[in-house]
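Quick one: this structure, given as structure tokens, is what I'll be asking you about.
Just one protein chain is left out here, and the rest sit where they should.
Labels for the chains are A and B, by order of writing; each one numbers its residues from 1.
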Amino acid sequence: MTFKAAKVVIITEKVILEQVAQIIESLGATGYTVFAAGGKGSRGVRPAGRAAVVDGFSNVQIEVITATHETAEKIAVEVADRFFQNYSGITYLEDVEILRSHKF
Amino acid sequence: MTFKAAKVVIITEKVILEQVAQIIESLGATGYTVFAAGGKGSRGVRPAGRAAVVDGFSNVQIEVITATHETAEKIAVEVADRFFQNYSGITYLEDVEILRSHKF
Partner (left out) sequence: MTFKAAKVVIITEKVILEQVAQIIESLGATGYTVFAAGGKGSRGVRPAGRAAVVDGFSNVQIEVITATHETAEKIAVEVADRFFQNYSGITYLEDVEILRSHKF
């Protein structure tokens, strides 16, 4: 009763949420979920002067369910290429199973 | 040292959190985790008049670890059947590994 789908997870700075959302939608995903997140990390390349430690909940985690692994990977690649030189961030994919009868 | 378990993830409207929690407990799960979530989505069937865009953190993401894939799927099916005609929502399953020595 389930079928395989993919999830792409993007953790990055809150200030680029709108731009990341535009990429997600432009690549055909029909929705995404956003969480306030904190943490600490060596995430991508940080320009000099940007703090290495991210405190409080100044980050966001964005999760997108996609029908195919290919779409999930396209989103991850596009977000990383566009933003992770200038903003801290990581992105990764997971396998998920969706109920066959439901849209996403 | 680990064994396979399942995770069911439910993203839906905050107003039905209590009812979803009751379903989770009635199907034998011993606990769940709740996150405030925002986002945007074509999630399930929305009745006319309900906004298509979900702003702020008016959604919740509920995660439940279950011993078997069967229990995870039962929870997903029951929640979708009961609520996703009238409330926006998606649900999906993931495989996880739990430490053998720990309850969940």
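Assume a residue touches a chain if its C-beta (ideal position, glycine included) is under 8 Å from a C-beta of that chain, and two chains touch if they have at least 3 such contacts.
In this text, all values refer to a predicted model and were calculated from it rather than measured experimentally.
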Listed residues A:L27, A:A67 or A:L93, member touching the removed chain: A:L93
Missing-chain contacts mapped onto subunit B: 1-2, 5, 7, 21, 30-36, 65, 94-99, 101-104
Those residues of subunit A which, in the complete complex, touch the missing chain: 9, 11, 35-45, 57, 59, 61, 73, 76-77, 80, 84, 90-95
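Note that in this section only the chains that are shown with their structure count from here on.
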Degree value of the rotation bringing subunit A onto subunit B, based on Cα positions, nearest 5: 120
Centre-of-Cα separation between subunit B and subunit A, whole angstrom: 20
